[in-house]
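As you look at this complex, bear in mind that one protein chain is not there, while each of the others sits in place.
As written, the chain order gives the labels A and B, with residue 1 at the start of each chain.
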Amino acid sequence: MAKVDENKEGIKGMVNPTRYGIERFAYLLMRLTGLGLLAYFVAHIYETSNILRGKVGWQEFLAITQTPEGHIILAIVIGMSVFHTVNGIRVMLGHGGIGVGKPARPDYPYAPQSQNARHKIAIYSSIVLAALAMMYGLAVMFGE
Amino acid sequence: MTSEGLQISKEESGIIVSPTKTITLRISRYNPKINNESKFDEFKIPYQRWTTVLDAILEVKKHLDHSVAVRYSCRQASCGSCGMKINGRPALACFTKISELNSDVITIEPMNNFPIIRDLAVGFERMFSNHKKIKPYIINEVSEINPGTKEFLQTPEDVEKYIQFSSCIKCGLCNSACPTMATDSSFVGPQALAQAYRYVADNRDKGKDDRLKIIDDSHGIFRCHFAGSCSQVCPKGVDPAMGIQLLRGYLLGFRD
Partner (left out) sequence: MRESVIMKIHYGTALASVALVAVHILFRLTQGFAESLQYESVIANYEFLPYAGMLEIILILLSIHGFNGLRVILLELKQGPTFEKSVTYSCIAAMALIILYGSRTIFMTSMGMV
């Protein structure tokens, strides 16, 4: 009789980005950035509602967010947005079957066409663009 | 044969014997009737250049511990029976050489996301039922075998569109590697989705709309996020990730 427990890897398996290449890492980053951006979005809606407290209330809130810590958090948000956007476009195109290769008779060593250089380059590009955007954001925020 | 004859045959044979080394196998042991949780047993096994993980496990069974439960059959990566987790990554034991693992200790566990029967043998009921769910057969009201009807014509180009996906040996490695299957018990799985595409891409089949309806579900094709791990581990080059994205193209309107 098979064990009732399905022997699922669980969240540990879902979040382990090693073992399967950069595409698995991109999947994990997409989830993490998505959750991070959702949290920032909710916080931002609350933050901007302080405009209804008039100039004094608004300045009070700016005093919390326009600090070095606030700028670093915003820079991280910038990085997350850029990665999530660029990788999201890659994933969207992939989901439509674009860039995943054409079916062909498989032959040894059976390298999968869908895990091709185009997608790998797109993933690395999104990471690099996110880093560049973060640096630009930090330069703007700390430069003033 | 004279000693001279033996001497000549040795020189002419040119057989190069690879040196024997020793490896430690850490095999996961779990018997649901006796144990509450799994443990590892270690075995030291000699191996040569071409020794596969399956060869090593069978050496353990032959000389050290016959009770290790393992499923295997063809020993040549065509039956899909010996799927297991080797050093953390799902692979066929008969298709994985010890020498290519570059490790002094080989950890062998049963595939994740499959219920364990005992030790390295896992149950395939869920995978087979998901496979059956997507109707893995040609759907066509006209039958080739009725007398008087013509055979279904298929050009070599038509065959190229799906032959890759028909190489599936149902080993389950893709389902084991999939990050969605790690947490989602209801997900249909990369194996079933790739097979759904195999039939949709076959020009003899008229069941595309039926299958698209089945997979257009909250735990269907849209729970695949193109992590690609299924394709990374597939031993037959089926590339299930490609099949799934091509299939999704139909639902998203990228293809007709």
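The criterion applied here is as follows: contacts are C-beta pairs under 8 Å (C-beta built on N, C-alpha and C of every residue); 3 or more make two chains touch, one makes a residue touch a chain.
Worth saying up front: this structure is predicted, and the values here are computed from it rather than measured.
Of the chains on view, those touched by the hidden chain across the whole complex are A, B.
Within the whole complex, the absent chain has one touching residue among A:Leu37, A:Ile72 or A:Leu129, and that is A:Leu37. Touching the chain that is not shown, out of B:Phe95, B:Phe165, B:Phe187 or B:Phe226: B:Phe187 (per the contact rule at the top). Along chain B, the points of touch with the absent chain fall at residues 180, 183-187, 216-220, 222-223, 251-253. Mapped onto chain A, the interface with the missing chain covers residues 11, 14, 31, 34-35, 37-38, 41-42, 45-46, 48-49, 51-52, 54-55, 58-59, 62, 66, 81, 85, 88, 92, 95, 140-141, 144.
Keep in mind that, in the parts below, only the chains that are shown with their structure count from here on.
Those residues of chain A that touch chain B in the shared complex are 1-14, 19-21, 23-24, 26-28, 30, 91, 94-98, 100-101, 103-108, 110-115, 119. Across the complex, chain A is touched by residues 30, 32, 88-89, 110-117, 122-123, 125-126, 160-165, 167, 177, 179-183, 185, 201, 225-229, 231-239, 241-243, 245-246, 248-249, 252, 254-255 of chain B.
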